[in-house]
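The complex appears here minus one protein chain, its other protein chains still in place.
And then chain A:
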Amino acid sequence: MSMNTQGRPTTPGGTGGAANSGPAALLPTEPLLFEIGDRDHSGVDLPDVEVPDDRLGGLRRKSELDLPGLTEPEAMRHYVRLSRRNYSIDSGMYPLGSCTMKHNPRLNEKIARLPGFADIHPLQPVSTVQGALGVMEQLSHWLMELTNTAAVALSPKAGAHGELCGMMAIKAAHEAKGQGHRKIVLVPESAHGTNPATAAFLGYAVKSIDANAHGTVDVEAVKAALTDDVAAIMLTNPNTCGLFESQIIEIAAAVHDAGAYFYCDGANFNAIMGVVRPGDLGIDAMHINLHKTFSTPHGGGGPGAGPVVLSEALAPFAPVPFLRRDGQGIELVEHVEHVEAEAFGRLTAFHGQMGMYVRALTYMLSHGADGLAQAARDAVLNANYLKARLEDLFSAPFNGQPVMHEALFDDEFLKGTGVSTLDFAKAMIDEGFHPMTMYFPLVVHGAMLIEPTESESLQTLDAFVATMRELAEDARSGNAERFTSAPVRAPLRRLDETRAARQPRLKWTAPDDALQAAQ
């Protein structure tokens, strides 16, 4: 193995193995930064100024940084090569139910990079950021109009952070009414894992509500669970089975009659934006994932943004900061003490994901109210088209009714084939598609949750259908090997996740032979 000047191997070391790991021209392998970088390399030209010790309190660094550098061409190649080992929405369809990956318009990126948005400090005088506050005000207006709610808390940094915000508002409202004894939160079995985690985070006991035979929450089951110590219900609508909770108005009324609040997980708002207003259904709080519904890019896992809309009942409890308009302009209220209402506190430093507000507002203006409604309708159309074209081969647990933005299948059609849901998903990779969401929701065995979104064309949907049908037929014809060995046409074959969990290696360390070479 060759070494660089720090005794770091310059080819993939450890378990990598040399056979077949060479860089095929368009399917590159790429060593780690720590294997190609060098302590003396830098891609940034900076003068080397000497600084005295007298203002450093004896705390000047003595330990090694151990951070290799790359020159600019080295960095460019490293990160471009790595990028080519990623699937993305710009390279193909992501039929990930409950995750929602739609087209990310580049106009949003262009606008977010204007110095007037990107190069402003959260704590510079409010008089110098009236345009930024204008973005927040307009975004708030859009969100409240689309949901028919009384207030919005913009600061939550992701969907799950929004859940925390909404549930904190609910907790604060109960406490203000002397109802602090309410310690139970009802959560349907089919909910995202973040819902029970959020309720537990705030000290609530979670009581699960079963789905009925139609894949929705039964109003009678909710009524039976609504005791005097229930604080809230956390319901997802449209739900994770892709269905609209048709009894939602009755459920909301029952929840309110019992003195509890209705938290709606708004992760799937993309199915109804501009068509149905959640406030009309009786919700008290709902987070909206800007990165799902309003197309801000997900960037390999984040950042997200999870503003929360609030009903009249909960509006006084919204956290700081929020906006107040006076004659002069827009004011930013940053302190609990400055609020006549009963804000529960602060969820993050500064004001939230401004970069995402800009992108979401740009997207909203581009689509307009008419375009957002059409987008929701096309998302629903696409999901039902896939369902219609697949349901003779794929088994669907809650058949016979239209779905909303996503279609749910189970693994019944794979019974006896020796092919698991996971195997099937990995075979999709070989056919050029990102797999659908697997094993979620938990209410269905071997769940396959498919969400096309509105930005997939008819041609793409037909190609996806053809691939899915071909794979299902092949699995049922006994060709299990194709599935159990998949993927074979991805940069890597199937990865050993058990090994990663049993012997965690979470950072790079120099291999022993390299250490010896350096000594």
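One rule holds in what follows: a contact is a pair of C-beta atoms (placed from the backbone, for glycine too) under 8 Å apart; a residue touches a chain by one contact, two chains touch by 3 or more; residues count from 1.
We adopt the following convention: contacts and distances are computed from a predicted model.
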(request) Name the absent chain as its UniProt record does, using one of the following: "ChsH2 C-terminal OB-fold domain-containing protein", "Cytochrome bd quinol oxidase subunit 2 apoprotein", "Probable glycine dehydrogenase (decarboxylating) subunit 1" or "Tryptophan synthase alpha chain". (result) "Probable glycine dehydrogenase (decarboxylating) subunit 1"
(request) Please pick, from A:266, A:297 or A:446, the residue that touches the omitted chain in the full complex. (result) A:297
(request) Using the definition of touch stated at the top, determine which of A:32, A:150 or A:393 touches the missing chain. (result) A:32
(message) Please identify which residue in A:178, A:327 or A:504 touches the non-displayed chain.
(response) A:504
